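What you see is the complex with one protein chain gone and the rest in place.
Chains: A and B, in written order; residue numbering restarts at 1 for each.
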Amino acid sequence: MNVPLKWLNRFGLLLALLAIYLLFIFIAPSSFSTMRNLETIARQTVIVGIAAIGMTFVIISGGIDLSVGSIVAFSSVFVAYFLSKTHFSPLPSAVCAVAVGSAIGLISGFLITRLKVVPFIVTLGMMLLCRGAAKGIAGEQKINAPYTWLNEVLASLPPERSWMILSPGVWIFIFLTLIFAFILRYTVFGRATVAIGSNEQTARLCGIAVERTKVIIYTLSALFASIAGVMQFSRLTVGDPTVAVGLELDVIAAVVIGGASLSGGQGTIFGSLIGALIMTIIRSGCTQMGLENWIQEIVTGAIIITAVALDRLRHRKS
Amino acid sequence: MADNEIKTPPALRMNNITKAFGPTVALNDVSLKVKPAEVHALVGENGAGKSTLMKILSSVLTPDTGSMELFGNPYSPKNPIAARNLGIAMIYQELSLAPDLTVEENLTLGIEPNFTGILKTKKIRQLALEALKVFNHPEIQPQLKVSKLSVAACQLVEIARALVAGCKILVLDEPTSSLAAGDVEKLFDLIKKLKNQGIAVIYISHFLEEVRKIADTVTVLRDGQIAASNLPGVTSEDKIINYMVGRKIEQLYPRSNRNKGKLVLEIENFSGTKKPIAASLKLHSGQVLGIAGLVGAGRSELLRCIFGLEKIRKGKIKIGLYLGPASPLRRWYQGAGLLSENRKEEGLALSMTIAENVTMSKLRSFGRFGLVWPSRQNQNTGRWIDKLAIKCASPLQRVDELSGGNQQKVAFARLLEHNVDILLLDEPTRGIDVAAKVAIYKIIDELACDKNSHKAILVVSSYLPELMGICDDVSVMCKGRLGQTHNINEINEHNLMQEAIGTA
Partner (left out) sequence: MRKILSLLFILSIAFLTSCSKQAPVDKSKITIAVIPKGTTHEFWKSIHAGAVRASQELDVEIIWKGPLKEDDRESQITVVEDFITRGVSGIVLAPLDNTALRRPVSEATRAGISVVIIDSALDSNDFVSFVSTDNYIGGQKAGEHLAKLLNGKGKIAVLRYQEGSASTQQREKGFLDAIAKYPDIQVVSANQYGGATTETAYKASENLLAPLRNADQALSIDGIFTPNESTTFGMLRALQDNAFAGKVKFVGFDSSEMLVKALKEGQINALILQDPMNMGYLGVKTIVAHLRGEPIEKQIDTGSVVAAPENMNDPHIDKLLNPDFAKWLTTK
């Protein structure tokens, strides 16, 4: 393989991101190239991006998690619930909500490994179950919560805190991305995840604890969905059980655009990050251009298919 | 005789067929002639080229050189469907019926009588009844779901399907391997009926007594060449076996002096879910113990039970100091490693790198606190790449980009990297070229003899010369039962083959 092609292979996704960004700079209003826009894009990517970290592990292991969107709503409702009904302070509320949300993933993981039900079905069931539970806890309405610093986590920075450069939520996202990119690449757990997705039988032959690893993976996915739920609460300032319907599809799209294969064994955290950014840029660019929603949906669909098809083509060539 | 041939041309003639897969020559100048209304047996060891030849006949593969004729006409179908339309029907060991459809739907699958897409159900029923009439098996009802039928009945349905499609040459590949004795007799009756209808049957089997019973003519393949052709069906088993194995053991198999050390693996009365049945054996360090037998005899299951990949129903097992069953993870820890016979589906994670595959069983040793440092993985892997002469760009190359032989070396390197004391090798040289085979024989010999490592090695192989060449002792497995251990100097291939076939 010659050198330019190798570069294209390694940085192809980054180039695609850049190309799409430049395209919008070219056709969208001049505001698109401002720093403020980059900051907005970063903030708007956080929820899908955080959920995508967990989903990357799931998809690399050859599974799928459809319950992500519901868990986001579930944990956002719980944060509001703890804040308003039990009068916890913000941090314990967030931690408890994340714990409750992660428990859902633990249950999914056990069902998948012990009952040997395919992940698609288990998480599909969990998706409905969590959505219902969220609505039930919220009494089929939003839960209003007192305004706390939790609501500032993902807001654009007020002038007096501009030294932070990016919102705390974005920093948390960047931090999690780096940590888990490292975990995927440099730990036994990360390698086991790839091995299971690449060939589960080989993993078993090599003495990898397939079942235990899978339980951890689905718990992680729910953990990240719950953190995304806290972020969602931060943005909404209310606990909304109807939020994030279909979010899991955005998350899966981000991971797949990022080069992961739905049959497992392939994918990177940074790829998923770029996938999530591409999705946000398309959405934000279309909005700022004032495109009608139906056009925007068509464009997004076309770009997802093109991106993934080009990626597969690239793999087949090499 | 000559006059007769002019009047009725042979049903099938395959002339000077040659087929190579990369460096491996699977068929070398093979010719075959099958007369109409003849049962022609094709025998040979595993890997002798029988299935390759049949794949060429059914156009799954195209030959490199050579030609074929069907009833005197040149025959060169473009694809398996064309071959089927010309009257070639293949019945494989694994049956290919749609289990959720009924018998009649299966019989007419793909050739359903219809009127502009709408099925003519009456016509279908009539066709099915006609086809089934020949068999004289009233229990096979046309409207029965195939999943409800026994294996033998499924086989009959499949043969019936071939008849409905108008087959003239029927290939049966190991048809009796999954049948009970009574069903075998019924199958033979049926084959005789088909013969009377003028259909030529090519019968592939390991079971020579069956061949003697049913075949008119026997052709023996060995190492991709014709060892003997057009033997009469009544040829003695001894003679056929001689043709099958009759080659000299070449200097392919290095052998240093080996010393049997302490006992490292012992099983007693050891049974899996189906196979093995009450197996017992003892394996010492510095010993290479071979397990011979036919495909499906339960040899792989024996290794998998030992390694914890399949459940042990009863029996005793002791590995080193450890007693009782254990998971693969524990087995690795106890110093045992398994090389899977199925490289692509189980042995290797094809989409991962060489380094990942070689080090997968001991990830924990590449860093503390659950960390894995790729540089160390690569470094260790690099050693084995050099030692085993694995042809690759770097340890970071994906395994699916390697040739079969190099893939097998990667799988082998995993056992070496883990430095296990007991190597369980399942068909270690399947599907790889001679050079890679020799390399693997050399490693096995070194592992067993080297005073420092002094490993114990259990090898399953279907290739008798290989076992004779590399092993110190051999046991034969037949239908789930493991025979006693023979010293290699006290037995020959002929006896082993007899024991494997179950005629000893």
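One rule holds for everything that comes next: contacts are C-beta pairs under 8 Å (C-beta built on N, C-alpha and C of every residue); 3 or more make two chains touch, one makes a residue touch a chain.
The shown structure was predicted, so the numbers you read here are calculated from the model rather than taken from an experiment.
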- Query: Can you list the shown chains that the absent chain is in touch with?
  - Reply: A
- Message: Just to verify: which one of A:14, A:165, A:179 or A:302 makes contact with the chain not shown?
- Response: A:302
- Extract the touching residues of chain A with respect to the undisplayed chain. 23, 27-32, 34, 36-37, 40, 43-44, 47, 140-142, 144, 151, 155-156, 158, 232, 235-238, 240, 242-246, 283-284, 287-293, 295-297, 299, 302-303, 306, 309-310, 313
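Criterion: only the chains that are shown with their structure count from here on.
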- Message: With centres defined as the mean C-alpha position, give me the chain A-chain B separation in Å.
- Response: 46
- chain A contacts chain B in the complex at 185-192, 194-195, 198-199, 201-209, 265-266
- The chain B residues in contact with chain A across the complex are 309, 327-333, 338, 340, 345-352, 356-357, 360-361, 363-364, 367, 370-374, 414
